[in-house]
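Heads up, one of the protein chains got dropped from this complex, but the rest are sitting where they should.
Labels run A, B and C following the written order; every chain starts at residue 1.
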Amino acid sequence: MMNFPTTVPTEAYLILSAVLFGIGAMGVMLRKSALTMFMSVELMLNAVNLSFVAFARHFGRLDGQIIVFFVMAVAAAEVAVGLAIIVDIFRSRRSVDIDDVNWLRG
Amino acid sequence: MWWEVPCQVPAEVQRENTRVAFDYVPILIQILVAFAIAIGVIVISNFVGSKRPTAAKLAPYECGMTPVGQAWRRFPIKFFLTAMLFVLFDVEVIFFVPWTVILRHLRVGGTDYVLFALGEMAVFAGFLLLGYVYVWKKRALEWEA
Amino acid sequence: MLEQLWLVPVFPLLGAVANLAFGRQIGRTMVSLIAIGSVALSFLLGVNAVLSFMSLSAPHGFQLRLFDWISWGAGSNAVHVADIGLLLDPLSSVMVLVVAGIGLLIHMYSVGYMAEEPGYARYFVYLNLFTFSMLVLVLANNFLLMFVGWELVGLCSYLLIGFWFTRPSAAAAGKKAFITNRVGDFGVLIALFLIWVNWGTFDFFGGPGGAATGVFDDPGRVLATQGVAFAIPMLLILGVTGKSAQIPLFVWLPDAMEGPTPVSALIHAATMVTGGVYLVARAHLLYDQSPDALLTLATIGALTAFVAATVAVVQTDIKRVLAYSTVSQLGFMVLALGSGAYAAAVFHLMTHAFFKALMFLGAGSVIHGLHEQQDLRRMGGLRRYMPVTTWTFVVGWLAIIGAPGLSGFFSKDLILARTFARGLIDPVYLGLYGLALLTVGITAFYMSRMVFLAFFGDFRGGVDDHGHAVIPHESPVSMLVPLVVLAIGSVIAGWIGVPSFLTGGTSPVSAIEVFLAPAVAATGVWEGTLEHLTEIVLTGMSVMVALAGASLAGLLYLSGAVNPVALAMVFSPFTRLFEARWYLDDFYRVAIVSNVARIASFLASFDLAVIGGSVTVVVRTVRGAGSVLRASQAGYVRGYAVTMLAGAFLVLAASWAFR
Partner (left out) sequence: MMFVLPTLEWWTIAPVVILTLTGCLVLVVDLFRGDDASPEPLAWLTTGGLAIAIGTSVSLWGYEAQAAFSGMVVADNYTQYFTVLFLVIVGVTVLLSFDQLTKEDFHPGEFYSLIVFSAVGMVLMASAADLIMVFVGLELLSICLYILTGFSRRRLESEEASIKYLLLGAFASGFLLYGIALVYGSTGSTNLGCVARAINPASTFAMFGCGTGSVAGAATSGLLLAGVAMLVVGLGFKAAVVPFHMWAPDVYEGAPTAITAYMSVGAKAAAFAAIVRVFMIAFPTLSHDWSMILAILAAVTMIVGNTAAVSQQSIKRMLAYSSIAHAGYILVAVVAASQVGIASLLFYTVGYTVMNLGAFMVVILLGRRSEDHLLISDYAGLSRRHPVLAGLMALFMLSLAGIPPTVGFVGKFYIFTAAVQADYAWLAVIGLLSSVISVYYYLRVVYQMYMVDPVAGVEPVTPLRWVTVAAGVAGFAVVALGVFPHGVLALASASSTFIR
């Protein structure tokens, strides 16, 4: 019989969360499409959510999970605003390539 | 404070919780098997099957019709707008969930706060309704515009 | 009357506000009346206050705390930092009289000088504002308020130098002056912080309503702290080199001559540039504890005096000669400070204010009379056209070169004597004394050269750059009256500094030194006086040196006024003789003048290359860094994100490192 650990240690969640956060951050820096960048940011936020839930479970308390609700609501609002702005950008420039958006500089 | 009370989890659930990872192992194996079969079939058919590509075969399948135009089409802005509104109202609903769970147990030191909690949710819903009215009046819900 | 002391600076401020608000509507006469009237009131009140102060038996000073300005905290743990308060003591008395008095004369002079200029009201607003700021500077009862005045005079100077902004050089000169001064101010600010940290107050003296113990009530507090006793005076010196145009920051003053001439007279000769001298005199108790800082000061002063004098020799612009001369004279004052002879410095400050303001205004009168001609080579013989200007100017000239009996004679000799006396304990000062004595000779030379070239000989500027005939004319009376008053001042101002043994007194020092003693008498440094005979010998030496310098100039520029070419044509048999004279002339030129000129131009280029160069390097570095930063801000969001992430990693790493 294989000897599985009886619980998933909190560290595992945290490492996964950190990896997801890192992937999200890399996505923001490497992808050119504003939409994809935005998705990457959402990935970062959700990675943090995972951390919150993991910590809450670790402490045996609920507050971490409540925080996740707040974060999700905030993220939803951010998504709505972000999509609106990206659509606006697309309508005026026919592109969502973020590298094209560099008039303001210096 | 409410959150400092450790979660009131029933004893049997707690016991199960301690075995949670072990319980998931069969599911994990099942998933692995499923993936293996799916990938295996594709790979094997690639090796075993005969390949005689023709133009008609390589063309995208469109119910027997000749494909027309670009596969990537722009959607009307309406879709985006609707999607955004959906996301917003959808996510707001998550605040109802913990509320429903806790509503009947809102009794601290013999005092009953159920009606108060009901009122609170009414305020929250009121704000959502305000947003709905706003969206309505701005004609964001009119499909034919 | 002392309770009304606060009105002294307030009147010019009111004048400035009134002219700022209504200057465009009320016409030039009213503008002048308001401007002059406010300064006159200020001067009268100042005189009155000084008289009441002198009859008061509180020689250490009278403090008037108006209201609390800055304090920390509230309630019981409130900490008093500084108030808006005034201090009238012998030192500030002298300064108030000089500032308000000379200021009044120059306001009057400006009415005539600026009559034709656009921006008349604006000019007087600036000038009144300057008078206010300078009075705040000299009357403040704490370092912080003094610094406010210090900054404000710099600002007014900037505005007035750039007054003729249609000349790009004027605007650039204003900027240069302001920024150079900021470098010096930076030193002052740091010194202020050190003062605050060590004393917990900015007040000069303690008293009811303020700190219990002021900085100067306990000047020895920093002696325990290694380095601070040296650092504070040194940092203040940085400010002095900026404001009082000493090496290495003196570059701005000659350029500042782009401003209107009365401004040069008031700000860049008589008052603002002496701010640094005032600062050291005020803070002398801190300097007394640091012989090293004093020696630095003395060295800077002597070197500046010498370098500026040699540079003045080769200038052809009448205002630039005076500018370098001002730098040189300020060097004398700083030398006196560095020798611990604070009273001598203040005395020279006062006499210099008279004769240098006189000469600047005289130069202004000349420029005015010659339609904006400033080149000495295009002048000559002006005494026939502008007699009042000429003879008042001659008084100023005699005063500065130290002709016996005139004001400059007493003050300059006091400085030389005190430096020499100091040299008896510290031989380095003997070297400085020698340099100063040499400078006296050079001063006499270039000043005489200027006077001879401008006022004697024949008029050489008959046609201006545009081919129009120039007929010099004497200036209006409103400009001549201040000249005459200043000329009288230049003669008699020195008499309060006549060594008492000459007048049969018993005091070892002169009247001015007695008066100033409570405020600026040196402590801890050698206070002895020289034997009368030694003093007389020293005086004789300096007069001889000055005479030599003046004679040399006369030989070159005055006797050369007899045009040898014309004579040669009339008396052809004597041509060779006159030619021979020219050989002699050439010999003088080659052997002396050109060498002096060479040194001077070397020093000037040194100044340009090293001082100017380092300023340029700093400016270029900042600009370069700015454009690098601009380039890094390329407009790409992803680049910004990378920077942020890198920053996050650095913060993370740092938090690990500082754990």
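Observations, loosely collected:
We adopt the following convention: a residue touches a chain if its C-beta (ideal position, glycine included) is under 8 Å from a C-beta of that chain, and two chains touch if they have at least 3 such contacts.
Keep in mind that this is a model prediction, so the values were computed, not measured.
All shown chains touched by the missing chain in the whole complex, by label: A, B, C. Note on the undisplayed chain: of the listed residues C:L97, C:A115 or C:V148, the one touching it is C:V148. Screening C:W196, C:W391, C:F459 or C:W495 for touch with the missing chain picks out C:W196. For chain C, the residues touching the chain absent from view are 20, 68-74, 84, 144, 147-148, 151-152, 155, 158-159, 162, 165-166, 170-171, 174-175, 178-179, 182-183, 186, 189-190, 193, 196-197, 622-623, 625-627, 629-630, 633, 635, 637, 639-641, 643-644, 646-648, 650-652, 654-656, 658-659. Residues of chain B that touch the chain left out of view are 1-4, 111-116, 119, 127, 130, 133-134, 137-138. One chain of the complex is left out; on chain A, the residues touching it are 14, 17, 21, 24-25, 28, 34, 37-38, 41, 44-45, 47-48, 51-52, 54-55, 58-59, 61, 63-64, 67, 70-71, 74, 77-78, 81-82, 84-86, 88-89, 92-93, 98, 101-106.
Going forward, only the chains that are shown with their structure count from here on.
Computed from the mean C-alpha positions, the centre of chain A lies at a distance of 66 Å from the centre of chain C. Chain B and chain C, compared by their mean Cα positions, are separated by 80 Å. Averaging C-alpha coordinates per chain places the centre of chain A 16 Å away from that of chain B. Those residues of chain B in touch with two or more other chains do not exist in this structure.
Chain C meets chain A in the complex at residues 630, 633-638, 641-642, 645. The touching residues of chain A, when paired with chain B in their complex, are 4-8, 60-63, 66, 69, 72-73, 75-77, 79-80, 83-84, 87, 91. Of all residues in chain A, only 25, 28-30, 32, 37, 98-99, 101-106 touch chain C in the complex they form.
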